[in-house]
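Removed: one protein chain of the complex. Kept in place: all other protein chains.
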Amino acid sequence: MTVKNVVQAVHDTLHEAMMLDERVLVLGEDVGARGGVFRATMGFLDDFGPERVIDTPLDECLIAGLSIGLALDDMRPVAEIQFADFIYPAFNQIVSEAARIRYRSNGDFGVPMVIRAPYGGGVHGALYHSQSIEALFAHVPGLKVVAPSTPYDVKGMLIHAIEDPDPVLFLEHKKTYRLIKGEVPDDRFTVPFGVAEVRRQGDDLTCVAYGLMWHLCLEAAERLAGEGIEIEVIDLRSIYPLDMDTVLQSVGKTGKVMVVHEDNKFLGLGAEISAQIGEQALSELDCPVVRIAPPHVPAMPYSPTLEHWYLPDADRLEQEMRELASY
Amino acid sequence: MTVKNVVQAVHDTLHEAMMLDERVLVLGEDVGARGGVFRATMGFLDDFGPERVIDTPLDECLIAGLSIGLALDDMRPVAEIQFADFIYPAFNQIVSEAARIRYRSNGDFGVPMVIRAPYGGGVHGALYHSQSIEALFAHVPGLKVVAPSTPYDVKGMLIHAIEDPDPVLFLEHKKTYRLIKGEVPDDRFTVPFGVAEVRRQGDDLTCVAYGLMWHLCLEAAERLAGEGIEIEVIDLRSIYPLDMDTVLQSVGKTGKVMVVHEDNKFLGLGAEISAQIGEQALSELDCPVVRIAPPHVPAMPYSPTLEHWYLPDADRLEQEMRELASY
Amino acid sequence: MKPGKQGKDRHTELGLKEEDLLGMYRCMLLARFCDERQWSLNRQGKAPFVIPVSGHEGAQVGSAWAFERGKDIFCPYYRDMALVLVAGFTVYDVFLGLFGKADDPSSGGRQMPAHWGSKARNIITGSSPISTQVLHAAGLALSKKIKHEDAIVGTWFGEGGTSEGDWHGAMNFAGIHALPLIFVCENNQYAISVHESRQVAGRVYKRAKGYGFPGVVGDGNNILECYKLTKEAVDRARAGEGPTLIELRTYRYYSHTSDDDDRTYRPSAEVQEWKRKDPIPRFERYLKSVDVLDDSVIEEVRGATKVEVTEAAKTAEAADFPDPSTAAKNVFGDIEVV
Partner (left out) sequence: MKPGKQGKDRHTELGLKEEDLLGMYRCMLLARFCDERQWSLNRQGKAPFVIPVSGHEGAQVGSAWAFERGKDIFCPYYRDMALVLVAGFTVYDVFLGLFGKADDPSSGGRQMPAHWGSKARNIITGSSPISTQVLHAAGLALSKKIKHEDAIVGTWFGEGGTSEGDWHGAMNFAGIHALPLIFVCENNQYAISVHESRQVAGRVYKRAKGYGFPGVVGDGNNILECYKLTKEAVDRARAGEGPTLIELRTYRYYSHTSDDDDRTYRPSAEVQEWKRKDPIPRFERYLKSVDVLDDSVIEEVRGATKVEVTEAAKTAEAADFPDPSTAAKNVFGDIEVV
């Protein structure tokens, strides 16, 4: 066991994966000498050389397309998109190609590749360094999308992602990189996709989140415990496949649900979760499912006043929870 | 009044818009001599010349980016993406740029552009000539997304789109092009965005759809009328802004809802509609909202046996409606 | 037809044996006759969608022949029927794809016809979005280089395909890393209706220089020239000397697809002019000039090939469609979706 923060867990897990399997290589902008702008691949160039640690040109379309080609030749590329906000030039390669190759070839070809992308806000990143992109990709059949946010899950899910036969979008909340620390077993282990984790038990309200948001939800929930309100906090970890069983089980207990995410509300993951709860547990709901998500504006603004306006924080979550629990 | 099919309505409306406003121009692949692969701009090159009818290189990123530049200089570009499935290379320009320019410049700049894209299946188009893309774009704040599917609406909404101050994704269901005919007033009129149309009144079940699907729903509903089941059929027409008022009003009457779309289910528009119904009309629901949408596979396969498996048809809709109405 | 430098035939100079010539000729004929057959099936309402190859046979067979089957990798585009016949597709395979039958090796009837792919034949699965395969080719070439495998990668595309960002990215990366990758542009002067002059600023082959590697242009209707240019590029790539861009100028004889009508954008005189440059009769003239074939054998081969094509089409037509119960398979490698 070693205590690490999230980005250290990314770094160490990737490093181990490259040590263990020659087919694993990393590619992206500044992953070489710079070691990644968040230092996720620090020292890799020295340890593995430029053939396995590839500084690509500034072209995300290339990064994705190249990774597909590598994966088709039985390599295990782990591509870094420097900020999730810059993944859109690669949209066609990811959505038309990576996601559809197994299906369109009737299983003849597969694309075992991982795309790592730091996402999320609260870091003065403004419109183009704060975005959440999970809904756009989770909608696309053929892609797996995960968003672990503890050092433990990062290790377990990154190993799983690299060994997964399919393209995986591996979302790392950039604010958790240095903020969230935790114990990580030194030995190899995996955390399966599609299994949510109940981070806190409670009977009064089910709170469903992932990434930075469940950490804030937990903080708010702990505060409310003092008032005798017990909130169940679920960290989804995996966006697709989505573990609705855990959510539904909790709903059966609490009858009240709040879904929280940074991605905007309209067609955000909260919509799907709410729809599935409606389909499978309508009679168990005491009140409408509440979605807490940013307003319909094009991503987070820069000024502190505006950023604060945009992003839910623990204070706001506490208040929303209190209100809903006492509904 | 003239009877036209959908693609004639597109053609004639565009033509009139170009006659009336010098700033309107069309651009895209094969829009010139070929008049568009669906003939939406037939004869335009002769009538308006190559400066206003621009055959672009095969580069959707260029088509979108160029349109933005034109719009920034007070032109009114109407870009054609040959098939909606090919819009992804333009994703970055549409999502990062067109959608965000007004917000990021605090209103200093606006992007009045229209992107027309034939979408939808049932035409032996297979994986890459059948896709529905509305959810991906409707999720993005700053974009308007509409999907008219009668010649009347096409005219009224296309005029509105061209005059709209913001980027509009104008989705035309390619199967409706020649299939759906209707009367179109010869004079100018507009159909506002964000206003759904109740295509059929009924008390037993609310059926929400758009594009080709509401036509099939209507067909199924008419059949059921013979059995004494009265289905209310709503054609949304506009995806964002979304007219939930009309939907909720109908739900208040029927207590039962079925949402139908060709786009896949997970994070498809049905999820948002279901979530909003849950938020605003939970107590009025007699039973869970049902979403009818294709399975989680990467778009429609080619073989007739597989295409049929994929796409809801009137028979299947009839059966689903009957079941739900008698719940 | 002039004999080569040392009194050798042109093909001998290029290292081609008589069996190569016959194999090349056969692939051209098969492609042409498959094309004719698929159009007639289309007119009969039996094949909803056709992508023609006719006119491109010289460029495709000539360039593909320079690669080593079973070792090198092909990343073709939809036009490349003659190419995949070189790479190991049978005529029966072609028609299984045309009809969308369960045994279609490319996709089991999931994709449109002419969306070639087959792992066993080293043909990478292709899609409709233009030029995506060019980046896969770069990734494959990088992989071969990293693994120090003696395989090279070829990718084919139309001149319209040079406009997408994917193409630019692949050219740039191939140049930086001196990848064992051959870019073959089948320049038929039109992308559906859009003429080259509104598609390509400058000239395709001249682009290569800007990326720091050689670009060459050749007569796409001269199969031996296509072979020669590609073979030189392949040899350079195999020697570790990096990529080449080859532009082969040619023409398609039919409309873009069965959904198109080329009369709105191509003067029929132009079409006729290019039909006079047909790569097949041209190669036949060469084969006769070097006494590999004579008119009566040509007649015989043509006849037999046509029969072979017709038979294969018939058998494929009778084959089974995919079972809908398989339609949700192979979305993921591990999860079942329905």
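When the chains are written out, they are named A, B and C in that same order, and each has its own residue count from 1.
The rule is short, and it goes like this: a residue touches a chain if its C-beta (ideal position, glycine included) is under 8 Å from a C-beta of that chain, and two chains touch if they have at least 3 such contacts.
Nothing here was measured: the structure is a model prediction, and the numbers come from that model.
A.B. asks: Which candidate, A:G194, A:G270 or A:P301, sits in contact with the chain we can't see?
C.D. replies: Of these options, the touching residue for the absent chain is A:P301.
A.B. asks: So one chain is hidden, and I want to know which residue out of B:R34, B:R116, B:H129 or B:K144 touches that hidden chain in the complete assembly.
C.D. replies: B:K144
A.B. asks: Touching the missing chain, which residues of chain B?
C.D. replies: Answer for chain B: residues 25, 51-52, 54, 56-57, 59, 61-62, 64-75, 77, 89, 92-93, 96-97, 100-110, 112, 141-142, 144, 164-166, 194, 241 touch the chain left out.
A.B. asks: In the complete complex, which positions of chain A touch the hidden chain?
C.D. replies: Chain A touches the chain not shown through residues 29-30, 32-35, 37, 55-59, 61-62, 85-86, 88-89, 124-129, 295-298, 301-306, 308-310.
A.B. asks: Determine and list the chain C residues touching the chain excluded from the picture.
C.D. replies: That gives, for chain C, the contact residues 163-169, 171-176, 197-203, 206-213.
The definition used in the following text is that only the chains that are shown with their structure count from here on.
A.B. asks: Which chain maximises the distance between its CA centroid and that of chain B?
C.D. replies: C
A.B. asks: With centres defined as the mean C-alpha position, give me the chain B-chain C separation in Å.
C.D. replies: So the centroids are 37 Å from each other.
A.B. asks: Report the inter-centroid distance (CA atoms only) between chain A and chain B in whole Å.
C.D. replies: 31
A.B. asks: Which integer distance in Å separates the CA centroid of chain A from that of chain C?
C.D. replies: 42
A.B. asks: Please output the residue numbers of chain C that touch at least 2 other chains, ranges allowed.
C.D. replies: Where chain C meets two or more other chains at a single residue, that happens at 107, 110-111, 115, 127, 129, 165-166, 331, 337.
A.B. asks: Mind pulling the residue numbers of chain A that touch at least two other chains?
C.D. replies: 61, 89, 92, 96, 100, 103-104, 141-142
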